[in-house]
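Of the protein chains in this complex, one is absent; all others appear in place.
Chain lettering (A, B and C) follows the sequence in which the chains are written, and residue indices restart at 1 in each chain.
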Amino acid sequence: MSGVTHAKDREPMELGIIGLGKMGGNMAERLRRAGHTVIGFDFNADAVKKLSDAGSKGVSSLEELCKAFTGRKAIWIMVPAGEAVDKTIEGLKPFANKGDIFIDGGNSNYKDSQRRYAELQKQGYEFVDVGTSGGIWGITEGYSMMVGGDEPTVEYLKPIFETLAPAADKGWGRTGPAGAGHFVKMVHNGIEYGMMQAYAEGFAIFEAKKEFELDNAQIAEIWQYGSVVRSWLLDLTADALKKNPELDGIAPYVPDSGEGRWTVFEAIDLNVSAPVITESLIRRIRSREENNMTDRMLSVMRGAFGGHAVKKD
Amino acid sequence: MSGVTHAKDREPMELGIIGLGKMGGNMAERLRRAGHTVIGFDFNADAVKKLSDAGSKGVSSLEELCKAFTGRKAIWIMVPAGEAVDKTIEGLKPFANKGDIFIDGGNSNYKDSQRRYAELQKQGYEFVDVGTSGGIWGITEGYSMMVGGDEPTVEYLKPIFETLAPAADKGWGRTGPAGAGHFVKMVHNGIEYGMMQAYAEGFAIFEAKKEFELDNAQIAEIWQYGSVVRSWLLDLTADALKKNPELDGIAPYVPDSGEGRWTVFEAIDLNVSAPVITESLIRRIRSREENNMTDRMLSVMRGAFGGHAVKKD
Amino acid sequence: MSGVTHAKDREPMELGIIGLGKMGGNMAERLRRAGHTVIGFDFNADAVKKLSDAGSKGVSSLEELCKAFTGRKAIWIMVPAGEAVDKTIEGLKPFANKGDIFIDGGNSNYKDSQRRYAELQKQGYEFVDVGTSGGIWGITEGYSMMVGGDEPTVEYLKPIFETLAPAADKGWGRTGPAGAGHFVKMVHNGIEYGMMQAYAEGFAIFEAKKEFELDNAQIAEIWQYGSVVRSWLLDLTADALKKNPELDGIAPYVPDSGEGRWTVFEAIDLNVSAPVITESLIRRIRSREENNMTDRMLSVMRGAFGGHAVKKD
Partner (left out) sequence: MSGVTHAKDREPMELGIIGLGKMGGNMAERLRRAGHTVIGFDFNADAVKKLSDAGSKGVSSLEELCKAFTGRKAIWIMVPAGEAVDKTIEGLKPFANKGDIFIDGGNSNYKDSQRRYAELQKQGYEFVDVGTSGGIWGITEGYSMMVGGDEPTVEYLKPIFETLAPAADKGWGRTGPAGAGHFVKMVHNGIEYGMMQAYAEGFAIFEAKKEFELDNAQIAEIWQYGSVVRSWLLDLTADALKKNPELDGIAPYVPDSGEGRWTVFEAIDLNVSAPVITESLIRRIRSREENNMTDRMLSVMRGAFGGHAVKKD
């Protein structure tokens, strides 16, 4: 993969990574392959072992992680948004020195990142927030990273970003001060919801148009080349439809992580009308509602004024 | 009911009514009570018998209906929108004279009414379209009627409208030329969809807010008096919730008749953005989708790029 | 006005009212007319004078207000939501006794009401939140009130609610514990947004349908009697259209107070899909966006892929 320049092109660095799941584990490996020294921790011992087996340094505690550094510590935290981030930072502080860098690469709310930055600054530490996109494909294709934080700190971490990104100078950038990385990533996910919903509605229309006996897998594949709607999401969709054209065994149930709803809240707070991102979120919520109360109310109301027959359970 | 002025106040008329269901049957009776002569036909012999028993003249064919008139014929057609209206008119014509009036009081598309008007005019007949609102309550409360057609014809039918309306000079009016009655009624129903959806969403929020143990029936009743959202729909809703506070046995399934979707089409054709009426229609459609294809596509896409767990059927 | 039963029917009470604007001033007068003793304060001396002139007791400070009571104090706070409520309560406390009742009748966020209740309880005071609907018409028609708080406190205030409501036993009720009043009022306003948007879209469609030369004022009036969409909002709309059928001088600019957006946030937090209330809010936001950025982006994108002409400023 051309994006992974060998370390000889750049200064190799030491990086701690906490959280070695789908994302963190792959990032660790991508960094190792490029010559960086990765020190990894996870509460799951298997994940640590997998890291060690691949040639990085797996450790079994936050203390051990900190002590394994030979110089200034840069620690990438890749844990679920919320309390886990605060707890991790608190757990690291006793072993950290002034100037050490905490990097939150997860899906934190940008307001938490602003708060953490302010608190850590007062205590003499650095904090950088990184919105990371790329999913399970990042290990080979690289990650898109939106970075918020002070310029010198971001500059110091450049070799890490240049390795994780699809290419040294592409796919990552400092978008602004602390918080700006997670803010941009938040909206990125909102857009993603909208795009996904648009595609999904289109394929649902095809499925309903029985008279043409359309083949969703074929259509997705056609569109991958030359069409205005071609995209990476479409590439993945085409692959998925090829493997499972009838969506066998797939339930109509769509979770949402925090970022879509934060985008909606933020748009309203900023007085920006964002109906499509909002509606995409609402439809995910709708997919999880059982025995929909709104629809039952509507049915009752129709019966009340029109004497319309009401469908029973 | 104060709205039903006795015929002595106005010229009593002869009116034929075709279609003696929920709406037509009640209208016939409201007219009879006010002193008009009603001649009624329905393919359902029981409905005709009921009319006769009440003291109006039930007939068993379109021919018989026409022959029962002593003078100029005014025939109110209350049959399902579409082909049935055309067939009824065709069935009446052999027994009709120049100047006779066909009234379409059903939920026809206004474009059909424009077409029927044009055709009948050429043949020497009159045509009036009446958008009729009021549901099953109209027999006592009166009907709201939006009338399209030539002014002299509408004027001629005034005693009928004055009787059917809640009050002689209230709740009905000529809104414009032929088609304008059904057009206004179409949009009326679009608005109705939006209002119903707004209420229903509100009550669904209450139902979900477990911490307050809110009582939807109580809230609806409170709002009936003095609140900004009080309305006739709310009155009916309050009654319905009192009888069935938990919506026992009600399925989350909401039909739509033609008018909501016609309103949406018309808004788009007119380049008027009408998101709430449109969304209200879409949600009714959504209530009837099983194993929602859009949501299944979304689930597959999430799995494809993020390795997210996909809920199985 | 039948709703204002004379105090002989009920125990007359002493009530302090802080905030004598459109709402507070009218409520004070409605209470006075029914025989209650009203003690009123406002930073605006004119408002206080108006109250005194009408026969109630106007005071010039919170201290004076408290001292004017002869017994247990019940003080209705009718000030803008937010900090002003907290400041008012803080300003009253030095002159309050254990057991005195603070009533927040404004449009506070229900979470603030829950917090205030908890704080005041600890300090020995009572707190009741009242969502008040009715607008400028309440003085004659009565107010719809949704009350949250402890049952004994609400019971104690019953003579006040029975007077302010359209009728003693109608238009008000305790909907649940502290916070439940403002919660129900919040959703009430969300529903109001949806209803208003539905009507407005309908009239916009009529205005665009040039071929029929429809008369919005006439249509609104027809619908007031017998139609499914009749409501108090429609009554007001019909009046407004009669006075200003062409909406002369009205700008397409629609503010929103907090409650609509809180309803949207709450629906999302509760995982209830509420697309119509949400879209109604979004459209109000849209009405205030100048040189819409989304649309400018769309225009640029169309130009980029399709070579479509881009309209210039």
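Points to keep in mind about this one:
Just so we're on the same page, contacts are C-beta pairs under 8 Å (C-beta built on N, C-alpha and C of every residue); 3 or more make two chains touch, one makes a residue touch a chain.
The structure displayed is predicted, hence computed values, not measured ones.
Note on the chain not shown: across the whole complex it touches A, B, C.
Considering A:D86, A:E141 or A:E289, the position touching the chain not shown turns out to be A:E141 (whole complex). Remark: the residues of subunit A touching the chain excluded from display are 133-135, 138, 141-146, 148, 165-167, 170-173, 175-177, 179-180, 183-184, 187-195, 197-199, 201-202, 204-206, 208-209, 212-215, 218-219, 221-234, 263, 266-267, 270-277, 279-280, 282-283. Mapped onto subunit B, the footprint of the missing chain covers residues 228, 261, 264-265, 268, 271-275, 278-279, 281-283, 285-286, 288-289, 293-294, 305-306.
Within the entire complex, the positions of subunit C that touch the omitted partner chain are 22, 135-137, 196-197, 199-201, 203-204, 207-208, 232-233, 236-237, 239-241, 244, 247, 249-255, 275, 283-284, 286-287, 291-308, 310-313.
In this section, only the chains that are shown with their structure count from here on.
No other pair of chains has as many C-beta pairs in contact as B-C. Centroid analysis (C-alpha atoms only) places B farthest from subunit A.
Comparing the contact residues of subunit A and subunit C by number shows a mostly shared set, over half of all numbers used being common to the two copies. Mean C-alpha position of subunit B lies 33 Å from that of subunit C. Centre-to-centre, using mean CA coordinates, subunit A is 50 Å away from subunit B. Separation between the centroids of subunit A and subunit C, computed from CA atoms only, is 41 Å.
With touch defined as above, residues shared between interfaces to two or more other chains in subunit A number as follows: 275, 283, 286, 293-294, 305-306.
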